[in-house]
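What you see is part of a larger complex, with each chain still in position.
Every chain is named by a letter (A and B) in the order it is written, and numbering of its residues begins at 1.
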Amino acid sequence: MIPDILASRYASTEISAIWSPEGKVRLEREFWIAVMKAQRNLGVDIPETAIAAYEKVRDRIDLESISQRERKLRHDVKSRLEEFCELAGYEHIHKGLTSRDLTDNVEQLQIFRSLRILRIKAVAVLHHLADRSLRTKEIMIVGRTHNVPAQPTTLGKRLAMFGEEIMFALSRLDHLIEHYPLRGLQGAVGTRLDQLVLMNGDEKKARQLSRQVLEHFDCPAAMNAVGQVYPRSLDMETVQALITLSSGISSFARTMRLMAGQGLATEGFQKGQVGSSAMPHKMNARTSERINGFHQVLNGYGSMLSRLSGDQWNEGDVSCSVVRRVALQGAFFTSDGQLEAALTVLSEMEFYETTIAQELRQYLPFLASTTLLMEAVRKGGGRESVHEAIKEHAVVVAEKLQKDELSQNDLAQRLAEDERVPLDLQEIEAVLNDPERFAASAPEQAETFAEKVEKWTGRFPEAKKIVPEELI
Amino acid sequence: MIPDILASRYASTEISAIWSPEGKVRLEREFWIAVMKAQRNLGVDIPETAIAAYEKVRDRIDLESISQRERKLRHDVKSRLEEFCELAGYEHIHKGLTSRDLTDNVEQLQIFRSLRILRIKAVAVLHHLADRSLRTKEIMIVGRTHNVPAQPTTLGKRLAMFGEEIMFALSRLDHLIEHYPLRGLQGAVGTRLDQLVLMNGDEKKARQLSRQVLEHFDCPAAMNAVGQVYPRSLDMETVQALITLSSGISSFARTMRLMAGQGLATEGFQKGQVGSSAMPHKMNARTSERINGFHQVLNGYGSMLSRLSGDQWNEGDVSCSVVRRVALQGAFFTSDGQLEAALTVLSEMEFYETTIAQELRQYLPFLASTTLLMEAVRKGGGRESVHEAIKEHAVVVAEKLQKDELSQNDLAQRLAEDERVPLDLQEIEAVLNDPERFAASAPEQAETFAEKVEKWTGRFPEAKKIVPEELI
C-alpha cells in the first residue's frame, strides 16, 4: 500500500488521527450516537440500552471487516452502518438520515476540530516569534528593500513584521472557527423531509434536534437553507484561511533563506543530521525551504477547492467528491506540517551578530544619507544642493566599492570635503557612531507586537507549552 | 489607446471612477492634504494658506501635463508631486513621506472605498433574492442532485439556498471591511524614521499623526510593524473575499443556465436585444454565462495575488508592482460587473410555472418513494420488502419511460398491484395529490432566509434602491 506522503512525513500525530480511516469511523460513530441521543430526547423510540450498546463498541474499529462489506455492498456508508449495528446488536442509528447527512457533517467536524488544533499552533508560532523579537529588538540590522541595503532596522522589528502578518491571518482563522456553520440534518435536497416525517411534521422538534447535535460537538452555528450538500465555498474559505496563515510564515522562511545566503543567520541543525557529504560546511536552510514548499502545496489544494466553488448544479452533485477527499485532508496535513516546521525553526534558529554588525558597518554611510541630509539642512545647507552632493558621492562610492577600487566606504570623508555640505567629518561621524537613532520606532514596534501576542497566549495558554514533533 | 476591457464594458461608473487615472490622482491629493493638515495640527510648520491653496486646485487634474513631467523626470510620484505643488504655488506636501508611504496608502484607500461599494451591492443582491424567494416559497419544483430528479423542493427554497451562500460571503466581506488596516506613514523600511525626525523624535506625535489620517478616511485600523510595504497577503485576502462572494452568485447563475436548458426559466431579455439572427427562438442565458465567466476571471486575479503572498524578501521588494496594478483594479471591476449582472438577472428573470409543474408531475411518483415507503410501513408493510418492491418497479418504470415503452409514469398502479405494498391506488394517489407535504421545511427556510436578509437591509437601507446600470 502507498502511504499518504504528507501524513507519513510531515503532519503531527494529532492531526493525522483525525483524518485517518480509523479516526473517521470513530467520529462517524460519535455522530450517529449523538443524533440517536437527541432523537431519543425528542421522543423517537430508541431504547436507552441500544444507545449504551453502541457506545460500548464505538472504538472497536475493524477496517478490514468494513472493507469486506463494502466489496459486497458496493456502498461505503451502508457497509459502515451494518458493521456498527452488528457490533452493537441493534438497528437504531441513521434514522431519517441520508448519506450526506452523515458524511457532510462528519467531514465538517473533522475540519472544525483540525482548525482548532491549528489555531493553537499558530498562537505558539506567534509566542516564539514575540519572544525572539523582544530579545533582539535593539539589534541593529541592515534593512533591505529590492534585496539591497536601504535603511537600518532592528532584527526584532523584522521578526515582528512577519509576526504581525501571521497575527492578521490568525484573527481571520479565529473568526472562521467562531462562526463555523454545520450543515446539520437536512435530508436529500435540504428540505429536512425525512427528519420532519420522523418527528411527525413537528418543525420545532426538527430544529431542536439540530441544536442538540450542535451542542454535543460544541459547534457555534448551523445552516438554514442548503441543498444535498453545504456550499463548497465554505471549504474554499477554510483552506484559504490556512493559506493566509501560511503567507506570513512563508515570508519569514524566505527571508531566513536570504539571510542564510548572506551568512547572517542559520535555521539551526537538527541533532545528528548528516550534512551533505560532498559539502560538509553547508548550513542549508532546508526547513525554511520546506516551509516555502508547503506554502505552494497549500495553494494547490486551495486551487482545487476553488474550482468547486461557484459550480453547484441545482441542489448539488458529487463532482466535488474526489476533490474534497484529496484537498481537505491534504490541506490540513500541509498546514500542520508547516506549523510544526516553523516551530522547529523558531526554536533552533541562530543569528550571527558579528556578521550582522559587519554588514551594518559596511553600509552605514549609505543608509544614513537621509539623516545626514536633515542635519546638513539644519546647519543651513540648501536642501537641493546637499541632496545632489550626497547622491553624487554615494553613487561613485557604491560603484568603486563594487569594483574594488576602494577598500573601505569613504563616503563620510567625501561629504566632509564637499563644500555644498556644511558638516565636518567629526559631525558626520557623530551621526554614524550613533546607530540607535536610526532604529527609530523599531524597538517599540517589537514591543507592541509582543503585547498583542500576549492577548492570544492569554486566551490560549496551552500554546506556550507546545513542542514540535521531531522532523523527518 | 487600448481601453481597459473590464472598465469599459462591465464595471459601473462609480467603481471605475475610483480606479481611473484621474480618480487616483484626486485621492492621492486628498491623502497629501490630510497628512498636511495632521502635520500642521501636530506642530509642523505648514501655513494655513498653503493648505487652502492645495485644496483649491485639488480637482484641477491634467493627466497630459503630469505625463509630460514623467517623461522628463522618469519618476511617477515626483512628477505628480511637482504638478500639484506648481498648481498650488507651495511646497508643503509629502513631508517625511517616502513614495510607498503615499502609494501603498492611496491604493489601500481605493480598495477600502471599493469594498464598501461592493458590500452595498451584495446586500442589494440579497434583497432581490429574498424578495423572489418569498414570492415563490410555495412553488413546488423538482429538486435535483447529480443533475437528475431527487426529491421535491420549492423554487423559493432553491433561491434561498444560493442566497445563504452569498450571505455567508457577505459576512466575511463585512468583517474584512470593519477591520481593514491601513499601512500608515512608516517610512522606507517601516521604522517611521522620517516622520520621527520630522516630529523631533516624539513617538507620541508620530502615533497621533497616524491616527488623525485614519480618522480623516474613516478607516478602522492601522498596522504596527511593517516593512517598506504592507503584507501582500492582505491583498490576497481582499480579493479572496470577492471570490467567495462570487461563489454563491455563480452557483445561482449556473443553475439558471441549467433551468434555461430545461425550459424552466429565462433570465429575461434585455429590451431591444437582437436574438441570434439564425436562431431567433433562442432565449440564451447570456448574462448568467457572463456571471460565471466573471467568476473565473476573479479567480485568476486571486491567483496572481496569491503568488505575491508568502514571497516577501526582507523589508519588501517590487516584484509585486505590476501584479498589483493588474490584479487589484481588475478584481474590483470584475466583482462589480458581476454584481451588476446579477442584479439585472434578478430583476428580469422569469420562471415558467407550467413547465415546472409538468416536470413535477412527470417525476412525482419517483420523488415520493420515501414517503410511500413510510406510509406502507405505517400500514404494516415490512420495511425491507416494501423498499425492495419500490426499487424494482421504479427502475423498470424509469427505464421504460426513457425508451418510450411507456407513455406515462404508472409507478402508482404498479405499486398498488404489488402485494408486498399494503397500499391501494387511492391511498397512493392521496399521497401524490398532496404535494405540499413534500415541501417539508422548504417554505420556512425561505422565510428564515428573508428574515436574515432584513438585518442587512436594515443596516444598509440604501441597498434597496440600487438599480443596475444597463448592460452592454
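Keep in mind that, in the parts below, a residue touches a chain if its C-beta (ideal position, glycine included) is under 8 Å from a C-beta of that chain, and two chains touch if they have at least 3 such contacts.
Only a predicted model underlies this, so the values are computations on that prediction, with no experimental measurement involved.
Peer 1: 2 identical chains shown; how many in the complete assembly?
Peer 2: 4
FYI, only the chains that are shown with their structure count from here on.
Peer 1: Can you give the whole-Å distance between the Cα centres of chain A and chain B?
Peer 2: Spacing between the chain centres: roughly 25 Å.
Peer 1: Under the definition above, what is the set of chain B residues touching chain A in their complex?
Peer 2: 143-147, 150-154, 157-158, 160-161, 163-165, 168-169, 171-172, 175, 179, 181, 187-194, 196-197, 203, 206, 223-228, 231-234, 236-237, 240, 243-244, 246-251, 254-255, 258, 292, 295, 299, 302-303, 306, 309-318, 370-371, 374, 438-442, 444-446, 448-449, 452
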